[in-house]
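The complex appears here without one of its protein chains, the remainder shown in place.
Order of writing sets the chain letters: A and B. Residues in each chain are counted from 1.
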């Protein structure tokens, strides 16, 4: 006698969330050199610290760390089964802070706290605000972030007791940036990157049009997304997606961030670590066989108190696809919320860069 | 003066095998964390023990082991050049036993013994029964299995002295299951997997319809099959396969097993180790761009003598492709040897699962 099992975890719907609720996510994940090699193969990263142990150790790292975004994608992927498996849309990120480096053989786990809820006016869905924190096996905090997602109701008669929209910082301000105290910018050698452009050389308002493009296949993005153990179905199930209005699989937005970030190496070679992501929008979907390009605007630059070796640049990374540079330049400047359909990413983030010596 | 070399090993034909013959296979293979990362990227595995060293070590493993099926595919791939490179079909598996864990940096080699031969009535081919055993660098046995393949004759006048069909166990019975003595199920924490379903919660006859699907590209399956150093040509050579009745490359059956096994994570989160594969059929071919889905039936459940921490579930994993769940349900129950053309895998295997405490 066969019977259908009730053991499938359907994930959470809007009514399943409550303010202050804590969620411990599965599955802990040990990150190794194998993941780093795959990350280079999938994104083309030439990030000098994640590329060479000699560079990393010279700058004060214990050993060659895991790429900031690789660690973020794995930490983030953990939250999908409970937070976004029933999401209609991933609406935004805020206050993403890269607190401590991740080293090979570290094991990451992630917990989340629900910090806001807002029912939509259609009463069929709502927005859930989530604070997530990822830790290593020594319970050191690695990365923390806020995101908000639009989630379906299953029980349409549910209404939250009250709507609460949390205060979100417009950006991670200087004194909240996790400046690595061990980092020795004086040891930096421009021979590692072949670029003499240091913190002093960038000016507010400057726009860098990165010269390279990268075509992303369905196999590329699904390999990446499986590596991150992110199981959101719309990336993997082509049979299902063919029957949707989209007609095909969607690329995980985090992979778009990684590819565009790595395209931005040319012109930002000495960007050595991501300190924070201030905010981000996946302004249009990206699909298999799209070719991605990127530009970066220097939004701001900050000195760090008592540090003459390193400074902060706040950057706006725009990712666009299937478009000539000249056509893209005609769209500039890009105002928020008014995105051409070929603009796929608008990311505001802050990085650490060595300063000129002496 | 050029001359054509005779150095190509053509592989064995039916007349090249004899009962009792022992074959040592090339090439020894060291498995590393790099292979594990790729396995996660290729299959989407979230297997908690192969995902996190902290989980593995808590449960009594020396360190984070290699995924059971990754080790099996590599061990199995070794046998292809001598056993199945001229095979017409891989007919079945029996008595696959996962005897000891494989750890990163272990080196595997495989030997085989011919245990049965049966000429086909057409006198053009025959069935070869093979016992294979894989060992690590310390000569500890890792995995053993029986498979039988249909192989062409090259010399049509050959007839074996006698046909011998070995006795094959219908399943690996409880007292032949390699229960890991070091395994400490009491240390298991459901927080690792976010599922409270333990051995006690599963009932014989229960069917789990796993919710996710995964599209497999030609690049995915060839990356996997190259990783396993399995050189069967029909997976790799599209130019050749286009001229066959199949018209395209075939996906290595072992990769189909891995993908379906990993799709079965949702609903079987606490399945912690494969103990045995009792039997398996690749009921239809799988091709690039097919989307795979899976269901699992609980065939049986066994207590383990003197062990209150763990129990055994015997499972039937059905893999199907390019089909809605509702259409698949109408095919249930699936009787052996009567497979809809979209059913690609019927695998009978036994796993270890923690029990409820106290």
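Details
To be clear about the criterion, a contact is a pair of C-beta atoms (placed from the backbone, for glycine too) under 8 Å apart; a residue touches a chain by one contact, two chains touch by 3 or more.
Bear in mind that the values here come from a model prediction, so they are computed numbers and not experimental data.
Summary of contacts with the chain left out: across A:46, A:176 or A:330, the touching residue is A:46. The residue touching the chain not shown here, chosen from A:171, A:193 or A:283, is A:193. Summary of contacts with the chain left out: across A:64, A:286 or A:350, the touching residue is A:64. Seen across the whole complex, the unshown chain contacts subunit B at 1-5, 7-9, 24-30, 32-35, 37-38, 81-82, 105, 107, 137, 217-219, 222-224, 226-227, 229, 231, 233, 236-240, 249.
Those residues of subunit A that touch the chain absent from the view are 32-38, 40-46, 48, 51-55, 64, 191-195, 197, 201-203, 205-215, 217, 219-220, 266-269, 289, 291, 297, 322, 332-333.
FYI, only the chains that are shown with their structure count from here on.
Here the spacing of subunit A and subunit B, counted between their Cα centres, is 36 Å.
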